[in-house]
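Worksheet: the structure to be examined is printed underneath.
What you see is the complex with one protein chain gone and the rest in place.
What follows is chain A.
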Amino acid sequence: MTDYIFYIFLDMAVEYFAGTIPDCIHSMRRHDTKKPETASYERLVFRNASDYHYMKISLIFEGGNIRLNAAHFKQLIISSLRELYGEIGAALPFDVLKFEENTLSAVLRVYSSALVRLWSALTLLGCYQGQPCGIRVVQVTPFLLALSGNSRELKLD
């Protein structure tokens, strides 16, 4: 919003110094005074980048070899949500898009309005079946394409 207002003021300042102030102050177009025909542009600002947010996370155990499958993993996250946000929080709609059993890493999808709740519940996840564990959040992005590349793991030869 502040960017938008800045551009409006910039337009008005330019036209003031050029000597021509448009009658309609609330115009969204900028008139180019040099060319005979008016070149106009329109600036659209989107506040919400995307409906969903995608998180790449990995589950880390202190020690021991613990096997999980995707259903247990989702149940673990739901139990953490239930502890922190109650029954209504446990009903938060999120999806486990990918789960790798070997590395215990997963890709989650959640609505943008629910991102803060899910992330806080992941942070406060304590233990699974008595074993202390934690979740490391590797990447959070509103666009799925961004998960394909990670500048931390980039190898430049």
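Quick note on the criterion: a residue touches a chain if its C-beta (ideal position, glycine included) is under 8 Å from a C-beta of that chain, and two chains touch if they have at least 3 such contacts; residues count from 1.
One rule holds in what follows: contacts and distances are computed from a predicted model.
Novice: Which of the following is the UniProt-recorded protein name of the chain this complex doesn't show: "Folliculin interacting protein 2", "Ribosomal RNA-processing protein 43", "Protoheme IX farnesyltransferase, mitochondrial" or "Ribonuclease P/MRP protein subunit POP5"?
Specialist: Options "Folliculin interacting protein 2", "Ribosomal RNA-processing protein 43", "Protoheme IX farnesyltransferase, mitochondrial" or "Ribonuclease P/MRP protein subunit POP5" narrow down to "Ribonuclease P/MRP protein subunit POP5" for the missing chain.
Novice: Which parts of chain A face the unshown chain closely enough to count as touching?
Specialist: 81-89
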